[in-house]
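Heads up, one of the protein chains got dropped from this complex, but the rest are sitting where they should.
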Amino acid sequence: MKIVTAIIKPFKLDEVRDALTGIGVHGLTVTEVKGYGRQKGHTEIYRGAEYAVSFLPKLKIEVAVPTSQVDKVIDAITGAAKTGQIGDGKIFVYSLDHAVRIRTGETDTDAL
Amino acid sequence: MKIVTAIIKPFKLDEVRDALTGIGVHGLTVTEVKGYGRQKGHTEIYRGAEYAVSFLPKLKIEVAVPTSQVDKVIDAITGAAKTGQIGDGKIFVYSLDHAVRIRTGETDTDAL
Amino acid sequence: MKIVTAIIKPFKLDEVRDALTGIGVHGLTVTEVKGYGRQKGHTEIYRGAEYAVSFLPKLKIEVAVPTSQVDKVIDAITGAAKTGQIGDGKIFVYSLDHAVRIRTGETDTDAL
Amino acid sequence: MTVSMLRRALPALAVMLLTAGPALADGPTVDKGDTAWMLISTILVLLMTIPGLALFYGGLVRSKNMLSVLMQVFYCVCVACVLWPLFGYSMTFTGDNAYFGGFSKVLLSGVTTESLAGTFSVGVAIPELVYVAFQMTFAAITVALIVGAFAERMKFAAVALFVPLWLIFIYFPIAHMVWYWAGPDAVAAAAQAVHDAVDETAKAAAQAKLDEVLADSGLIYQFGAIDFAGGTVVHINAGIAGFVSCLLVGRRIGYGRELMSPNSLAMTMIGGALLWVGWFGFNAGSNLESNAYAGLALMNTFVATAAAALAWMFVEWAVKGKASLLGIVTGAVAGLVAVTPAAGFAGPMGSIVLGVIAGVICFIFCSGVKNALGYDDALDVFGVHCIGGIVGAILTGILVDPSLGGAGIVDYTACDPDGVCKTAAYDMTTQVWAQTKAVLVSLGWSGFGSLVLLKLIDWTVGLRVTADKEREGLDLVDHGERAYNL
Amino acid sequence: MTVSMLRRALPALAVMLLTAGPALADGPTVDKGDTAWMLISTILVLLMTIPGLALFYGGLVRSKNMLSVLMQVFYCVCVACVLWPLFGYSMTFTGDNAYFGGFSKVLLSGVTTESLAGTFSVGVAIPELVYVAFQMTFAAITVALIVGAFAERMKFAAVALFVPLWLIFIYFPIAHMVWYWAGPDAVAAAAQAVHDAVDETAKAAAQAKLDEVLADSGLIYQFGAIDFAGGTVVHINAGIAGFVSCLLVGRRIGYGRELMSPNSLAMTMIGGALLWVGWFGFNAGSNLESNAYAGLALMNTFVATAAAALAWMFVEWAVKGKASLLGIVTGAVAGLVAVTPAAGFAGPMGSIVLGVIAGVICFIFCSGVKNALGYDDALDVFGVHCIGGIVGAILTGILVDPSLGGAGIVDYTACDPDGVCKTAAYDMTTQVWAQTKAVLVSLGWSGFGSLVLLKLIDWTVGLRVTADKEREGLDLVDHGERAYNL
Partner (left out) sequence: MTVSMLRRALPALAVMLLTAGPALADGPTVDKGDTAWMLISTILVLLMTIPGLALFYGGLVRSKNMLSVLMQVFYCVCVACVLWPLFGYSMTFTGDNAYFGGFSKVLLSGVTTESLAGTFSVGVAIPELVYVAFQMTFAAITVALIVGAFAERMKFAAVALFVPLWLIFIYFPIAHMVWYWAGPDAVAAAAQAVHDAVDETAKAAAQAKLDEVLADSGLIYQFGAIDFAGGTVVHINAGIAGFVSCLLVGRRIGYGRELMSPNSLAMTMIGGALLWVGWFGFNAGSNLESNAYAGLALMNTFVATAAAALAWMFVEWAVKGKASLLGIVTGAVAGLVAVTPAAGFAGPMGSIVLGVIAGVICFIFCSGVKNALGYDDALDVFGVHCIGGIVGAILTGILVDPSLGGAGIVDYTACDPDGVCKTAAYDMTTQVWAQTKAVLVSLGWSGFGSLVLLKLIDWTVGLRVTADKEREGLDLVDHGERAYNL
């Protein structure tokens, strides 16, 4: 099993979710994060104080899937999250040793 | 070493924490996340606009432990977080290559 | 490739970011988390209700880097995030199987 | 009851008076300054309720229940503002018997732009419509106060039923008992007639008439109890109803174990401050006239509140090690509650003392007694409003004493033909006993009545949401909304 | 137009009157109670706009656009408060023709601490400066209402241009058409002169003069339409402008697909409550005097609002399965809008009926019609203000009927020398038709005028931000700030 983690632009969430359910992935977990990268931030001005804010709001999506599905998932996310502009984000894939569904105690791919 | 990650229902946090300290785990990190899965969401209505909200508030708990403790940790979390109803969440286990305690520079299991 | 994850004190973010850009790391992702560990929490009192709060605000920093850079990154984070007091946090290192830049489709180290 | 007449009550329409001295001969006068003051006082009491009370309460619950509290308070206001003109005003402020009013002004019949309501000065009136609106806001805030006790777990359907029922069976009767009387002009005119009577027979007839006028009043009024702006009717009344309801609905899941953090103490502070601001309409507006007594009530409402706030703050600092914002604000509200019955009766120095006492006692109740007894009065309706109200009611009986800087009690049976009245003789024991009886009757009626109403609702629609729903939060479950999307 | 004179309009300076009965002989009187009431009413209308309206609107948008809405409302207030004394007051409240005013009071020339403005009672005036300020706040809130329609996507530069232009070309003329007339003292004096004329020639001359005085008024005023506090001028006017603007600027990206969650319904509730609180200044203040009619307007503004709020709430509960806070608050605002033209004309029972009708109709528009037609009126400016305003305007023509408990319409051509005037004969068809014409003229002028202004702005600076900027949010893009850092 693998965990596919994607950092995406927040307004792309619904499209990515739809793409994933389209390929049969019915579970995922989303975290609000701030990203720092090539994408330029903005400037905030509060009276005299001016600051360049370089952390931008992003969403992190985590999907646990059987290894066999990883490529399909990557394609689905890439397809849905891409705008072609700097800051579209990254996908990171890790190995997952073990998974458990708390409710039932089912493990590994049964738990996803 | 392993990292045990659990997605749980928010109101179960205190019980899970107590279960973990009960088996001698004294460190963990919690993140507020939104989960999408089998558990049905709710509908929000704002004047004319009606939306089915399918992302539900969950907590993600991360615990780094020596590999030997993984099963005890899984049991503790499962025991404490289970309500038996859909949406109780998942546990994911990853391998951890390396750990460092910033304060002291201690590494690996000493760092946990 | 590896993912270096660090749990740090929130006010150390800017220093850590600067240390990382100093060694040529130009991308990272930050999440607000709550940490439970040795560091003592505080007590909140609301009229008659008194509670010991043991979860403290922390930031989680995730940096994906080529394996060769891991030690430099750990040193940079440790150097910048250390105050020498309990609660400075931890660094966890995982293996990363795969990385993709959504915008371009570049993979692995090219994607970082 | 030949005893003192009280400043706080609804005088009957003064136009009925045709005899009496110059102040009354031509009917009462209406001053536009009084009208302006009463218009704005009415508006201030609304401000005090929404957004004031709503925020004071709303900020204290967990974010998942924030909107339910705001909603319930808003709903209380709307229900009161519809029931009041339909029949509430009539049931409260027309004569019938000592326990509840009549139906002669149902649908505001007879209340026009011409009709007047008396004040507490002989021969001075305000437009009755303004009086109706002013009193309406009191009904609204009183029922809204109760909401804090059963917050975070009562079904909205149950609340929706409870609010109108409580107004009808508890509030209207109690307000009638405390505030209904014939009014200064009627009393003064009847007393004047006794004085003017030329022979024995006439005197006896006039005396009988005077006794009748005096008897045309509510039960608690007849005790001789004084209550400037509603310590009994509003605070003790709502406070005990809250207490009963939190016992019946039961404790919140996790109460005492989980941290139930206020979602926004900033909102609570806004609410607390607006309560203070609006309370001037409540207290100084209860004078019904824009004169120095309104100024006295204003001043007392400033100083008692500030003193109670500081008292709570310093005691908390000493006892708990930290002075909290919630503490200073709650102390201020305790002071406001306590000074409500005393506002136009005590002197400013007496009010400072009153504030300090109320701040300390309410602190003890909310921090100590409540935990010891283990009831879950979520937002301290009992500890602040009922206890603060009782402290205020009893101490008002003492602080009104002119020898303690109090204003004394007007005796409307002893007015000269110009409408200037004497102050009644004051006896502390008598007065404190009258106050105590008023407290006991309110506690009994409202406590028992609320119990019956809640039991009825429990048997029909049920009081409480299921545990699952309580965990999810009332906002989503009952109202389909979330408070914050930041 | 020998027909009825209306309570709501600017009387000319009464000092010009030297003939007539006692009420007028010495010039009008100024009562400090009236002045106090109008000072506070003016302040209340500001409160209603900022923070009231700003929060009501601001809480409903997504958090990334929160500040832009607050900013736009604040900006509207500031622009109105500068343009009004410079020339707005003159353009609205001096005579010229039936469509727009003149320039004789530009830079407030002639408006001093000595000059007076008449009320709706013969011989009663208030300081003109207070009247100027009171009316200024009406201009401010009206233009601010429009902001809700194009929220979350209009460029600030476009808003910055639109606001002054709309005030100049739409608001000042419409306010002139509805509210400008010669005033009660002028009309009463001219009518008295007709009555006093000794021979035929004198009578004819006096009659000609009276006709001239009556003709010195705005177009809609001449229709005989009544509008106590600005249903036409404020709500229909702003509502249709909002409708046009949301069509022109187009739908928000994601409208209908994405959940655009209100960032804080708590803020919306604060705003809604402050709208209610401040609206008393608007409605009861529009009486210009602190008397029983202000009390009537106060009472109506309470009961219609409460009734509309409950109506919306219960209908929503029945139809959607849940009673929402946003629903009850929006219902309250719908009630406030609808009772605005009726406030001093309807009776309290009529106002309850009016509230229920307005609550239900506005619910249907906001929940049904809007979705069916698919326009993106972001904060329901059209559904609440335009529709509610139309319901109120038409029903005012019915509820003013004395036989329905209404106050009737004063006929200033039939006043006795003491300034007491008769009520005009009432005919429902005539009145409803007059109301309808007023509605149509407002819809036409404001709808068409707004279209032209917005097109002009679109061709010059452009109306809408780019898609990228809209996604990032106006707060950062236009103002460089973020609403929350919690």
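Order as written gives the chain letters A, B, C, D and E; numbering starts at 1 within each chain.
FYI, a contact is a pair of C-beta atoms (placed from the backbone, for glycine too) under 8 Å apart; a residue touches a chain by one contact, two chains touch by 3 or more.
Given the structure is predicted, the values throughout are model-derived calculations rather than measurements.
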For the chain not depicted, the shown chains it touches: A, C, D, E
Of D:Ala307, D:Ala334 or D:Ile457, the one touching the omitted chain in the full complex: D:Ala307
Selected residue (touches chain absent from view) among C:Glu44, C:Asp75 or C:Glu106: C:Glu44
Selected residue (touches chain absent from view) among E:Met136, E:Val333 or E:Val384: E:Met136
Contact footprint on chain A, counting only the chain that is left out: 44-51, 53
On chain C, residues whose C-beta touches the chain left out of the figure: 11, 14, 42-46
Where the unshown chain meets chain E, residue by residue: 30-37, 39-40, 42-43, 46-47, 50-51, 54-55, 58, 66-67, 70-71, 74-75, 77-82, 85-86, 107-108, 111, 113-114, 127-130, 132-133, 136, 156, 160, 264, 267, 270, 478-486
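Assume only the chains that are shown with their structure count from here on.
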Shortest path length from chain A to chain D (each step joins two touching chains): 2
For chain A and chain E, chains touching each: B
Centroid comparison with chain A (C-alpha atoms), farthest chain: D
Chain whose Cα centroid lies at the greatest distance from that of chain B: E
Listed chain pair B-D, B-E or C-D that repeats interface A-E [over half of contact pairs the same by residue number]: B-D
Copy pair chain B, chain C: interface residue numbering same or different (half cut): different
Gap in Å, rounded to a whole number, between the CA centres of chain E and chain C: 56
Euclidean distance of C-alpha centroids - chain A vs chain C, Å: 18
Overlap residues in chain A, where contacts from two or more other chains coincide: 31-32, 94-95
For chain D, residues that touch 2 or more chains besides their own: 480-482
